[in-house]
Structure formats: structure tokens, C-alpha cells
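Below: one structure in C-alpha cells.
Only one protein chain is missing from this complex, and each of the others stays in its spot.
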Amino acid sequence: MEATVANVLLTFLAVTAVGIIMLRDLLAAVILLGAYSLIAAGAFVVMDAVDVAFTEAAVGSGISTILFLGALSFTRHDQKPRPNHSWMALFLAVAAGGLLIYGTLDMPYYGSATSAAQTNPGLAVRFLEESGSEVGPPNIVTSVLASYRGYDTLGETMVVFAAGIAVLSILGLKRRRPGENAPLDAPGDKTTTLVVNSSADDGSIASPNEMKRYPRQRHRVLQVVTKLVIPFVLMFGLYVQFHGDYGPGGGFQAGVIFASGFILYGLIFGLQKTRAIMPPSALRILMCLGLLLYCGTGLLTMVLGGNLLDYNVLAHDALHGQHWGIFTVELGVGITVTGVMISLFYNFASKRSL
Amino acid sequence: MEKIAGLYSYWIVVVLMMAGLYIMIARYNLTKKIIGLGLFQTSIFYLYITMGKVAGGTAPILIDGEQPVYSNPVPHVLILTAIVVGVATSAVALALIVRIYEEYGTVEEDEIKAIEAAEPEA
Amino acid sequence: MNPLWTLVPPLAVIPFILFFGEKRRNLREGSIILAGLALLLINNLIYNDLMAGGMPQSGEFALMADYSLKLSAEPMGVIFGLLASFLWVVTTVYSIGYMRGHSEINQTRFYTCFALALAAVMGAAYADNLLTLFVAYEVITISTFPLVTHVGGEAARKAGRVYLGILMTTSIAFLLPAIIWTASVSGTMDFVPGGVLKDAGLSNGALAFMLALFVFGIAKSGLMPFHRWLPAAMVAPTPVSALLHAVAVVKTGVFSLLKIVTYTFGIDVISISGAAYWLLPVAGFTIVVASFVAFTKDNLKARLAYSTIGQLAYIVLAALLATVMSVSGGVLHIVMHAFGKITLFFCAGAILVALHKSEISKLDGIGRRMPITMGAFFIGSLSIIGLPPAGGAWSKLLIAGGSFDSGTIIWAMILMFSTLLNIAYLLPISVRAFLKPDPTLAAGERATMTEAPFACLWAIVLTATASICLFLYPAPLMTLIGMIQWR
Partner (left out) sequence: MNVQIPALLILVPFTAAPLCVLFRHAVASWVIAFCANFFSFFAACVVLSHVRSEGVIRYKVGGWMAPAGIEYYIDTLNAAVLVLVSGISLIVLVYSYHTTKKEVSLSKHHLFYAAWLMCLTGLMGIAITGDAFNVFVFLEVSSLATYMLISFGKDRRALTATFRYLIMGSVGASFILIGIGFLYAATGTLNMIDLAERIPDSESQRAVLVAFSFICIGVMIKAAIFPLHAWLPNAYTYAPTAVTAFLSGTATKVSLYVLLRFFFSIFGFEFSFGQMLLTGVLLPAAIVGFLLMSLVAVFQTDLRRMLAYSSVAQLGYIVAGIALASQAGLTAGIVHIVNHALVKSALFMSVGCIIYQIGHAHRPSFDNLFKRMPFTCIAFIISGFGLIGVPLTVGFISKFALIEASLEQNYWWLAVLILVSSLMALVYVARVAEVMLFRKSRQETPESSGMSEAPMSMLVPMYLLIAIGLYFGINGSATLSLAGEAASQLLSGFTMELSQQ
């Protein structure tokens, strides 16, 4: 049954992929890519990878689609038609694919319980059997992610951080100068007359450009609904953050969800208002703080006499230590991810709203 | 037959991966390339997750007092990391695309090349 | 005396040269002469040690795990070291006169590179193994490059390109692989009396190929077809041409070859295997053709350059004949030719400084204006031709004798034929200078003495006298050569 569902989903994926190749309208392709991620997330659930499914849904079809749309709104929507097909590319892809298929021929079959990966006493078996007593959290993925392979996660957090500051440096978020008030964004190369958006009675200031781009700003219904929804989104984010030990979730997913609350607000109420709530400099500090929290935990474990990220030394009892370690580390990840994701949104959005 | 059933999912995933790769190499539009990259990477995630699946298994979250069959958590952990890496790369690439469009007025690779060829050396 | 000391004076003087610079020229040049005298003294001490039966050598410096840089003094090296250091002093004195008389630019750079090159020549002279020799060889090439291009301008740049191109290319393409090959078949790079390739198990063909790599790889010996750099390098100021291209650079080339023949191959290996069979004709060809080409050149320095190519080929021939007598002759010829040729170059420079003439056809009658210079020129010519009372006679005799030793008379005949050519292209210059009337003077007018600056003249007289002395009193040299261990 499971296998059938997975295979059906897989076929869906193939259809979507063909669509992505064929479509010349980039907007549609992006939406399809989001759908692709969502279907994949569904398949991941079927294949018991709930954490991955959660992340893929939040990131692949959420954040990354928003980023694509942000970029697209700034550039062209359609790719230019090309008469000739790239036989070279086709050849390369087919060759690589052929090689991969050749490699799968003696791989363990789908769902095999006796494959090398499933039976390795050092990794999979150990995690399944020992993590409860060694680390504690029922969610084994969290144990492995934050403790056994916490160092990988440290690197991963830095990747997120790197992306954040890379986009910041490439798109060059205009900084709010001290003493400068409401018109937060000093116009750069383009000069725009700022007008008070009369239809938004909350007095939000938006450029005509922005109004054109975000017509929803005028939708009172959306505004009300959003205001109602956002607390729940943020609450859910906190839940995912702190409940990651027990169910699917963790710092990364929580960060994304938390950020999506702000992004939603930004989409509906405009960038300026969002920035007033969450100024870019605060984001910068958040980004750094999360990472520093992670590093700090690592340093602390070393100061206390353990190896890097050896949480056992954090408390008298090893399990307690692990608990504290995972808690802080996940919190660090969550904070950094929140900061980076909102910052990414700001950068893409501010680029065009000026 | 058993082989086909057992490996079917791998093969489709491989095809999907190569679709992504093909888009990355063959398409001139830079945004489309990144869409291809997304497709490629998502398919790799799929490959990993497929490896971790155990038939009749359940999500690797310990349940008190029971001993069910769990799917392998290791690929899940790896892919969590890889997803993050993927979105980070895409974000940077998209930022670059925006800037390239600002500078060149186009995001088609061959047009950019033509513009660059006309520029003086360094 | 540790031969390492020979590197000290030329290197130690460089900071002084740079420090004194253009502003304090007397101090600058004084320091060079002091360094030169110190170097001569050190070489002399090494000579004494050697004569006392010692084998002065330096410690090893491992450049790579199995291969190290090391200096040691054996008779051949001592001869070359003494020669080069003596001529350095003389050339410095000469160049003081020349460079100032000619008001050359960038003299500091000139003297710096000069000193650096000389340090490298010392390294080559006392090299104890192929690696040291190669290092010194390359350093000489690079440090003399700025000297060749000294005057600047398009011509000098072209010359520099040819110079660096040929010397570096051949050394990287032929010499380096030959050295590495030697190391990999014999397991050592050391210079050992009797050679290291005896038991290396190379076939005769392989030996011949390896020898060819060495002979052509050392393009500094000016063997055709890799001789183009030498005439090209004549755009350099005359002292450079004199010391470097009549003495240090080219002689490093042939000296290296002699050393390799004696201590890497072993003369017996060469003569038994017939490795030189295909190379001897190349040397013979060079001797004859270079002489003919020299004959056609009107520019004095160009003629001397081609003469040098021919004379160097004598030494290459001597090395390839690989008999005790011929190689001894080769070593001797290094010295004899050095004194003879440096005299000639000094004279050419003196004529340029005093009368601003460089073409032979314009030298008519200048013997009366510059009697001392042209007298020395005559002695130098005799030495190159190989006539008494100049030193060249001895070395030519030995090489010809070596040819008989090896059982083939043809090389001796080529030597004699080339001697005739030497006469034909060198003596007419003296004849012109002394016997033809000076076209610039009206009939009956007497020429005034317009000799070169005193410093130049002094050097010229010294080297010409030395040429004669070497003919009259070759005994110490012969003793040294006799101390070479052939087997």
C-alpha cells in the first residue's frame, strides 16, 4: 500500500518535472516547482521522513517559492524561445543518468530492511536502539541532528547565515540612517515620491510602485484575516521549536515558520510597516546571535572539559546535559533561521519597492 | 520483475535528477537554471529518503513501551541539512540574478555573453 | 679553505653596491675591486690547499632529500675559479674606465648583476654535483639577462629574448632531463672520478642520447645550432661581453661539459661506447662554419662573437674526443682563450670609447692613434690563432694531439684548417690598423694619440701580458691539470 502511494506520487513528480522543462513561462515553472516540492514532501511522509517532509514543505514550497517570485517580479517572466536543442546537455544528462541507473542495479531494493544502511550497527541500529538512553529525545532525528551529528548542524547553520549575509551584500539592503524617520528607505538611484496610502487607514506609507505590486494591501479582509492568523503562526513556530524533541520539528522548521509569520505580514501590510516592527539591524543581531549561541554552547562544553559539543558535561547527569545542549542548540538554529529568512525577504522585497 | 519493482523508485528519481541537470545545462535563462537546480536537488533528497525507507516501518520517533520497525533516521538527518544548503544556494543565486538583471538588462546567458564580449579586457 | 667562501665576496659586495649607488661611485667601485681581490685571495688559498694535497670541500646542503648542494675544489674547478676571479678584478678596473667614459646608465644595476653572476660562476666552478652545477648555471643565465638588455630599447629587448629563450629553453628541455635521467639511473648526481655511468647499465645508444642531451642542453657552450644567443648578446656593454661572453658565461658552458665528461660519464665510457660519434661532426661543423661566418662580419664585436663560437667548439671537440690529452687541452684552452679573447674584447671596447668606431672597415690606420691597444689586439689575435708567443699555442697543440690519440686524424685536420681561417679573419684587422693609411687624415698629417681611459688601457696591457706569460710559463697550470683524476 505504502509503496503504491509512493509510486503514484513519484509519477506525479515526473509529470510535474516534464511541465517544468516544457513551460516557458517562468512564473508557472516556479509554481510548479513549489508543487513539486509539496508532492515530494507528501511522499516523504509516506516514506516516514516526517521531519524532512515538514522542512521540504516549509522551505521548498514556501520560502523558496517566495524567493523565486521575488526575483521574478524584478526580472523577466518568460524565457526566450530557443530554436535549437542542446544535444550536448542531453547527452551529458543521459550519460550521468545511465551511470546512476547502472549503479542502482545492485542496490538494496526499496524498503529493504536488510540493506547495509539499515543494519549497520554503528549508525542506524545504534541510533534506533541507544539514542533513547544516550541522548533522550524520542524523536531520533532530533537526537542525531543535534547531538550525534550536531557538528554537521553547526555547519548547516553557518550555511544559512552565509546565505543571509551573502544576499545582504549582493542586494545591498539600504540601511536606515539614524534620525531619519518614516520614509525608511532613502531612495537610491531612483527617486520616488512617497504618498500616504489613503485607503489604508492605518496610515501605512507606500510608494505607488509598491501599491501596484501589492494590491492586496488595500484588502481589508486580508488584513483582518492576517492579523488573526499571525499569532497562531508564531505560536505554532514556538511549538515546533520546543516540541521538536518529541515530534517532528526543530529549530530549523520553527525558524522558517516564525519567519513566515513576518513575511505574511510584510506581504499584506507592506515592507515599511514590517520593518518598523522588525528592523533590519535587529535581524542582523538575531542572525549573529543564533549562531553565536550555537558556537557558545560548543565553547562551553569545551570549557567544562568535554569535547566540542559534548553536551554530557553541561549538567551533572548526562541525559540532562544532552537535554540542555539540544535545547540551546536548537534555539540557536531557530533564531538564526528566523533572522536570515526575514532578512532574505526584506532584501528581495526592498529591491523593488524603492 | 522483482528487480523492477524494487528499483522502480530509484530509476524515476534518477530520471527526475537528470531532468533538473538538463535544465541547468541546456537552458539559457538564468532563472530557469536555478529552477533546474531546485528540481535536481529535490530529487536528490528523494533518493536519500528512498534509501532510508523500511517496508512496514514507521517514522523514527520512539514510542514508549512499543518496539515497532523504524525507518532509518540517518538519511533524514542528512537531508535536513541538504535542504537548508539547497535553499541557501538558491537564495544567493536569485540575488545574483536580480543584480545581473540590473546590470545587464537581461537574464539570458547568450545575451549576457554577447554584451560581455563587447566589453574591453578587465 | 672552504670553497663556500668564494661565494662570500661577490654576494657581500652587493649591499655595498646598492648602498653607495650612483652618488658615491668611487666608493662603489672601490668596494667591488676590494671584493675581487678578496675573492682572488680566497681562490689562491684554495689552490694552496689543493697543492698541499688537501681536498677542500663545503658541507652538504640538502635541497631535496637525496640531492644536495655541495661545493668542492678539484683541479679543474680551481683553474676556472682562479681564472674567473682574476678576470673579474681586471674587468672591474676596465669597466670603471669604460662605463664612465661611455657614461652608461644604470651602472648600479649593472654592477649588482655582475657580482651576482660572478658568485654563480664560483658556484659552477666548485660544483660538486650536477644539481649544484645546474643551479649555478641557471642563476648565471638569469643574472646576466639584465646585463644583456642593459642599454634598453627594441634591439636590446630582442637580444634579451633570444638570449633568455635559447639558454633557458635548452637548459630546461635538455639539460634538466639529462640530469634527472642520470640521477635516476645511477642514483647519484655527484661528480666522481671515472664517472658514475659505468655500471648504470645503459646501452650505447642511450649513452649517446644522454650525452647529446648534455651537449645541447648546455647551450652556453655555443654549439650550433644553439649558438644564436651569443652574437645577440653582443648588444651588451663591452665589459659585459668581455667578461661574461668571452669568459664567465661561455666558459661555464664548456667547463660544465668538461666536468660532466670527466666526472659523470668518465672519458673511458665515452671512448669505449662511441657515444660521441654523432656529436663530433657537430663540433667540427661549428668550428668551420663559425670561422667562415666570422669572416663575413664587419662589426668587430660580431666577428669576435663568432670567433668565440668557433673557439668554444674546440673545447667541445676536445671534451668529446675524450682522451686524457684532449681534455687536458680543453681545460687549458679555457684559460688561454679567456685571456686572448678578453684582450680582444677589451680592445674593441677601447676603440669604441676612444674613437666611437665599431666597424672593422673603419679601423684603417688607427694603430697609430691607439698603438698600445692595437698592439695588445695583435697579441690577443696570436693567442686565438694559436701561434707563439701567445698561450693559445699550447692548448691547440694538446687538442690536436688528443685527436691523434683517439685514432682519427680528421679532427686534427679540421683544427688546422680553422687555424688558417682564424688567421684570415683576425690578422687583417691588425694589418689594417697598422699598415693602412688613416682615411680621416689629410696626407702628411700626423695622427695624435687618442688612447682609451687609463683604467681600460691598464686592463688591456695586463691581459695581453698574461697571454704571453702563459706561453712562456705554463708549468703551474700544467701541474694542476696533471692532478685531475681521470679514472
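Every chain is named by a letter (A, B and C) in the order it is written, and numbering of its residues begins at 1.
Assume contacts are C-beta pairs under 8 Å (C-beta built on N, C-alpha and C of every residue); 3 or more make two chains touch, one makes a residue touch a chain.
Because the structure is a prediction, the values reported are computed rather than measured.
A.B. asks: Considering the entire complex, write down the shown chains that touch the omitted one.
C.D. replies: Hidden chain contacts in the full assembly come out as A, B, C.
A.B. asks: With respect to the chain omitted from the figure, which of C:G36, C:P56, C:G97 or C:G160 is a touching residue?
C.D. replies: C:G160
A.B. asks: Which listed residue, A:A3, A:V94 or A:A117, touches the chain dropped from view?
C.D. replies: A:A117
A.B. asks: Pick out which of C:V13, C:M76, C:M99 or C:A183 touches the chain that's been left out of the picture.
C.D. replies: Within the whole complex, the residue contacting the unshown chain is C:A183.
A.B. asks: Of the residues C:W88, C:Y111 or C:F134, which one touches the chain left out of the display?
C.D. replies: Answering carefully, the residue with contact to the hidden chain is C:F134.
A.B. asks: Using the touch rule from the top, list residues of chain B that touch the missing partner.
C.D. replies: 17, 21, 24, 30, 33, 37, 40-41, 44, 47-48, 51, 74-75, 78, 81-82, 85, 88-89, 92-93, 96-97, 99-100, 103-104, 112, 116, 119, 121-122
A.B. asks: Residues of chain C in contact with the chain that isn't shown?
C.D. replies: 61-65, 134-135, 138-139, 142, 146, 149, 152, 156-157, 160-161, 164-165, 168-169, 172-173, 176-177, 180-181, 183-184
A.B. asks: Hey, which chain A residues sit against the chain that's not shown?
C.D. replies: Within chain A, the residues touching the omitted chain are 99-100, 102-108, 115-120, 122-124, 126-127, 147-152, 154-156, 158-159, 161-163, 165-166, 168-170, 172, 175, 284-285, 287-289, 291-292, 295-296, 298-299, 302, 306-312.
FYI, only the chains that are shown with their structure count from here on.
A.B. asks: Counting only C-alpha atoms to place each centre, which chain is farthest from chain C?
C.D. replies: So the chain farthest away from chain C turns out to be A.
A.B. asks: Which chain pair racks up the highest number of C-beta contacts?
C.D. replies: If you count contacting C-beta pairs, the leading pair is A-B.
A.B. asks: Please compute the C-alpha centroid of chain B, do the same for chain C, then give the distance between them in whole Å.
C.D. replies: Chain centres of chain B and chain C, defined by C-alpha means, are spaced 69 Å apart.
A.B. asks: Return the residues of chain A touching two or more other chains; collapse runs of consecutive numbers into ranges.
C.D. replies: Chain A, residues with two or more chain partners: not present.
A.B. asks: At least two other chains touched by the same residue of chain B: list those residues.
C.D. replies: none
A.B. asks: Of all residues in chain A, which touch chain B in the complex?
C.D. replies: Against chain B, chain A makes touches at 2-3, 6-7, 10-11, 13-14, 17-18, 20-21, 26, 29-30, 33, 36-37, 40, 43-44, 47-52, 55-56, 59-60, 63-64, 67-68, 70-72, 74-76, 79-80, 82, 85-86, 88-90, 92-94, 96-97, 100-101, 104-105, 107-113, 115, 117-118, 123-124, 127-128, 131-132, 138-141, 144-145, 149, 152-153, 155-156, 159-160, 162-163, 166-167, 170-171, 246-248, 252, 344, 347-348, 351.
A.B. asks: Under the definition above, what is the set of chain B residues touching chain A in their complex?
C.D. replies: Per the touch definition, chain B meets chain A at residues 2-3, 5-23, 25-29, 31-32, 34-36, 38-39, 42-43, 45-46, 49-64, 69-81, 83-92, 94-99, 101, 106-108.
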